[in-house]
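Excerpt of the complex: some chains, original placement.
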Amino acid sequence: MVGHISAGDTAWLLASTALVMLMTPGLGLFYGGMVRRKNVISMIAMCFLALAIVSVQWVIFGFAIAFGKDINGIIGFSPSYLGLVGLLKGSLNNYAPTVPALAYVAFQLMFAAITLGIITSAMAERVKLSAFIVFGILWTTLVYDPLAHWVWGHGWLMKLGALDFAGGTVVHISSGFSALAVALLIGKRMGYGEYSMEPHNIPMTLLGCALLWFGWFGFNAGSALTAGTLASIAFVNTNTATAAGALGWMFASWLKEGKPGSLGIASGAVAGLVAITPAAGFVDPLSSIVIGLVAGILCYNVMLFRIKKGIDESLDAWAVHGTGGLWGAIATGIFATTAVNSYSGLIYGNVHQFVLQIIAACSSIVYAFVVTVILVLIVDKTVGFRVADEEEYVGLDISQHGEIAYS
Amino acid sequence: MKKVEAIIRPEKLEDVKKALESRGIIAMTVTEVRGRGEQKGIKLQFRGGTMDVDLLPKVKIEIVVDDSKVDAVVKTIVSTARTGKFGDGKIFIIPVESSIRVRTGEVEK
C-alpha cells in the first residue's frame, strides 16, 4: 500500500493542511477586529482553543467516529483508529489512496477545528470561557463528527449521492445554523440595539479575511486530495467565486447605502468562499462567478434581515456561512458539469442531483440546529453559558483572561 | 463663561451628543479617559478569588458655554447619561476667563 503513495499528492495535501490550519486563527482575527476592544482577546482565544480542543479530540477518538467503519449510515467506528495507533503507516484506500493515512487525518482535523471556530460568532462578547470549552467538545463530538461521517465517511448522505466537495454542508451549514441556534438561546449582548457597537479594528478583520482567502485554497483545492487537474479547477473556482462575492456584496451595499464598506467587501469575499466550497470540484469558472456574485448579494441581504429582526448573531456566521453554505450546496446541484467532474446539475437537466442537494442541506440544518439547541440548554443548566453582567460590562478580556489587549 | 466637564460612559456619548444638539449645544471636545469613582470600579468574582477592575474606560466631554447655559447643559447630560448604576459619571463646572476663536482671533469673555 505504501508503494502507492505519491510524493506530489502528499506535498500538496500537507501544504493544504497547513493552509487550513492558519484559517482558524485567521478567523479569530476576522472576528476579533469586529468586536469591541474589550473583547478582542476573548474572540481570538476562542478560535485558538477551538483548534486546540479539536486537535486533541480528533486524535483520541474524533477521527475514529467520523471516518471509522460505517455503522448503519449514522456514525463510524474503528477501534484501531483510536489514538491513531493503527494509522501510522499506509494510506486509507477508501478516502485518499495516494497519500499517507495521517496526512488525511490531519487535513480532516483542520476542518473540524475551524467549524467550531465559526460558531463563536454567536458567542461574541458574552460567554464564559469554560462554557465554550465544554460546549466545544460536545458539539464537535455530537454534531460535527456525525455530519462529517454522513457526508464524507460513507454515511447515509454519501450513499444517497449528495455532493459536498469541501464542506459546504458539513462545515458551513452546520456551523452557521448552529450559530443561529446559539444566538437565539443565549440572547443579545447587553446594550445590543440600544447603542452602537463599533468594530474596534477593521484592518485586523481585513488581515483575517486575507488569511481566510489564502488558507481556503488548501480547504478547497486540497479537497481534491491529489495534486492535479481537479485541484487546479477547485483552486480557480475558489478564487473566482471569492472575487465575485466581494464584488457582489460591495455593489449591493454601495447601491443601498451609498458607500461600500470594507467590511462588506471582506464579508462578500468570505460569502463567495463559503458558497463555492461544496461546488469547487464540480463546476466551471464561469459558474463560479455566478455562485460568488449571488452569494455576496444574498448574504448581504440576509444580514440586513437578521439585523432588522434584532437577532444578535453577532458576527454573522449564520448569514454568511449558514445561508452562503446553503446556497452553495444548492448551487452545486444546479451548476455541476461533467466537463469538470462526473456529475451534472439542474442546468444540464439533472433534477435528481438538485433534489439530493436540498435533502442533504435540509437534513444537516435540522440535525445541527436541533442538537445545538439541546447542547446549549445542557451547558447553560450546568456550567452556565453567559458571564455575569459586570463581567460583560468590563469585557471578557479582563473577566475571562485577566488581560487587556492594548496598553 | 464656564467649562462643563462631564465624564460619562462611552456608550452614552452618542445619546448625549444628540440630546445636546437638540438643545442647540453643538460645539464640544471629547477625550477618551479612564476613571474610577468612590466605589473603586467593579469587583469581579472568579474561582481563584476576586479582582478589582478600576480605571474603566470613560469619555470626557468638555463644553465651554455662557454662564446662562450651564444649567441646561448639565441637566441634559444628567438626564441622558444616567443609567442609575454606579459608574454613571460626574460633571465639573470650571470657570473660564475668556475664549478665543483661532480662525478669526476674536475674543469672547
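Letters A and B mark the chains as written, and numbering starts fresh at 1 in each.
The definition used in the following text is that a contact is a pair of C-beta atoms (placed from the backbone, for glycine too) under 8 Å apart; a residue touches a chain by one contact, two chains touch by 3 or more.
What you see is a predicted model; the values in this text were computed from it and never measured.
A single instance of every chain kind is placed in view; the whole complex contains them as A x3, B x3.
Everything that follows uses one rule, which is that only the chains that are shown with their structure count from here on.
Subunit A and subunit B have CA centres that are 44 Å apart. Contact residues on subunit B toward subunit A in their complex (touch as defined above): 11-12, 14-15, 42-46, 51, 53, 56-57.
Interface of subunit A with subunit B (complex): residues 38, 191, 194-196, 388, 390-391, 393-394, 398-399, 402.
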